[in-house]
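The complex is shown incomplete by one protein chain, all other protein chains being positioned as in the whole.
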Amino acid sequence: MIRYLGARLVQAAVIVAIVATISFALIHIAPGDPFSAVMDNPNVSERVRATLRAQYGLDRPLPEQFVRYVGQLARGDLGWSFSHDRPVSEVLATAVPNTLLLMVIALAGSFALGILIALIQVARRGSAVDHALSGISLFFYSMPDFWLGILALLTFTYWLPIFPVGGAVDPVMHEYMGLGGRIVDRLRHLALPALTLIVLASAGVARYQRAALLDVLPADYIRTARLKGLTEREILRRHALRNALLPIISLLGLSFPALLTGAFFIEKIFAWPGMGLAVVNAIGTRDYPLVVGGVIIGSIMVTLGSLLADLLYAWADPRLRAH
Amino acid sequence: MPGPTQDSAPINPPRPRETPLALGVRWLLRWRTSRAALVVLGIIVLTGLLAPLIAPYDPSAQPDIVAAKDLPPSLAHPFGTDPYSRDVLSRVIYGARLSLMIGVLATIVSLTLGVAYGSIAGYAGGVVDTIMMRVLDALLSIPRLLLLIGILVAWPRLSVGALVLFLGFTGWFGLSRIVRGQVLALKHAEFVTAARALGASRRRILLRHLLPNLVSPIVVAATLGIAHVIVLEAGLSYLGIGVPQPQASWGNIIQDGADQVATLWWMSLFPGLFMVLTVMTLNILGEALRDAYERRS
Partner (left out) sequence: MAALKRARLLCLLISVACTGTESPSGKATGGTLVISTGGDPDILIPALLSSVQAGQITDLIYDRLAMIGDSLSIVNDAGFTPQLADRWTWGADSLSIAFHINPRAKWHDGKPVRSSDVRFTFQSTTDSTLGSGTRPLVTNIDSVTTPDSATAVFWFHARSPQQFYDATFQMPIMPEHVWRGIALSAWRGSEPAKHPIGSGQYRFVRWVPLAVVELAADTGNYRGSPKLSRVIWNIAPDFNAAITRFLAGETDFFEQLRPENVAEVAKHPELRTKQYRGLSYAFAQFNLRDPANVARPHPIFGNRELRRALTMATDRTTLVRSVYDSLALPALGPTVRAYPTTDPNLAQIPFDLPRARQILDSLGWRDANGDGIRERNGRPLQFSLAVTGTSRARVRLAVLLQEQLRQAGAKVDVEQLGFPVLIERLRKRAFDATIGQWNTQPSPGSVRGSWGTGGSRSTSGTNYGAYESPVFDANVDSALASFDQSARRAYFTKAYETIIQDAPAIWLAEILPTVGYHSRLQLAPLRSDAYWAHIADWWIPADKRIPRDNAPTATSVAPSESAGKKAP
């Protein structure tokens, strides 16, 4: 187990290194110098430019720039965000927790809802309910994230004003509320973006889980259980679900990229101050250090996510555990 | 999902000498949902192909930019008009043409790259294979959308061709893994060793054994890939870095009306519905095919 953990960690580190290289390439193959916004600005004095050049080693040959870059990354220095006028790591440090909050809640919610739907479908397979739920989950699965986001924003904040319109907290009142009030405020603002993401993601989970459960059901041990006289529900609960647990965990690991992409659009539409919104705006302002920083952090998140999923899988699967 | 995965009844074994393609088509025709999906998809594709004949107006024409803009659906304009007084129905029809074309072309690029990369990795083996797979893992860990945005934003003059290429460049990761798996399996298969011993050339092995085994994952990847690209292109157009004006793609039309969704609801609803419909049918077909091929083996 420890050996497995060690091997996976090394793997993860290698992946992050490659992502960093790709990010470095991204900065430099783009037509136009990423620092030109500052460097070509004639109002900026030569002394400032020289300082930036020295700091980032812009006048050095490319390999040396790369080494410098990697060194900075290792120290946690992701560069300077021009559009925010503060270090990239500082901008992301405030933004990433918001994205994580959204993703974790969406993950938990979508898995809970998706598995529930799958269970219902399998318990009544072949019935009208099963068909209807399949159609609905296919519908939401095929839907572009931003479309549902826009519709949700309009429906539940404007036509039926139930939720506040975007943001993480009330911009005016939050600081002055009591602890209870602040929690409620946060929840109210979290509700709609999280629900939208949950609906979008649970469709995929439901479909996947239904297929996984159906695969497991014909198995021998299930037939034995049926012969033993257990009810369908007990079978589902005791045997099928536990064995379909493994695919759930692997799906967990696979969900991260899609969830991150979904969060990206949702953050933009609901003005949720997370990493996705920061990167979208950074792209508009051509703040490449922030874009690349976001890409790196995003990749790290995805890698860690799949690493965790793999570990969970290894722990859950008794076959793997005994080696 | 209803249909192929619905029951565990034994399927008809593949008929002798039946190509994977024929098996797939036969399977699709057997189930009601996939038949319906084929019909719907066929209609949409036909709409796109016959666009110049079907569309009631020129999709770029701006007949009256003051009085005829932002009109809700009516008999004259069943899908309404956009802020430039262009007819939305015509644009949706031409949008089918462009969005599908982008989907297909980008997927062709992805498939080619995926097969090439996976074959090389699987065939080379050893260190080369490991390195290639690690790079693949890294690429897979970057969400495709972020990667695309990072690339596209740097290229100012975006033609549809460039868009297709970049979409294609970012969509081959999953397939290459599968291809590599197939190549690896093939490398170690006994009959290959036997065939080699008997003097069969590598090319013959490739043609007779590898390619047929690849058809099924490719077909599945293609179908699902097109669906994915359509959604992705819509997202990119929504962010403003997709299809340029005055051409119409589904994502493009939504973007034109994106900041007035409440008042110009017809610009989000109709292209969105068409998009969801197309993607749904492609998903149904792709998954049905995947089922068919899984069952056979």
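For reference, chains read A and B in written order, and residue numbers begin at 1 within each chain.
In this section, contacts are C-beta pairs under 8 Å (C-beta built on N, C-alpha and C of every residue); 3 or more make two chains touch, one makes a residue touch a chain.
This is a predicted model, so every value here is computed, not measured.
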item: Where the missing chain makes contact, among the chains that are shown; value: A, B
item: Among A:L100, A:L116 or A:V169, residue touching the chain not depicted; value: A:V169
item: Contact with the hidden chain (one of A:I198, A:I235 or A:L277); value: A:L277
item: Footprint left on chain B by the chain that the document does not show; value: 60-62, 65-66, 69-70, 83-85, 153, 156-157, 240-241, 244-246, 258-261, 263
item: Residues in chain A touching the chain absent from view; value: 32, 36-37, 40-45, 47-48, 51, 80, 83-86, 91, 93-95, 97-98, 150, 153-154, 157-158, 161, 164-173, 175-176, 268-271, 273, 277-278, 280-281, 283-286
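Quick note on the criterion: only the chains that are shown with their structure count from here on.
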item: Inter-centroid spacing, chain B versus chain A (mean Cα positions, whole Å); value: 23
item: Contact set on chain B toward chain A in their complex; value: 1-2, 5-8, 134-135, 137-147, 149-151, 153-156, 227, 231, 234-235, 238-239, 251, 254, 258, 261-262, 268, 272, 275-276, 279-280, 283-284
item: Chain A - residues contacting chain B, complex; value: 11, 14-16, 18-19, 22, 26, 29-32, 125-126, 130-131, 134, 138-139, 141-147, 150-151, 154, 158-159, 207, 210-211, 214, 217-218, 257-258, 260-261, 264-265, 279-280, 283, 286, 291-292, 294-295, 298-299, 302-303, 306
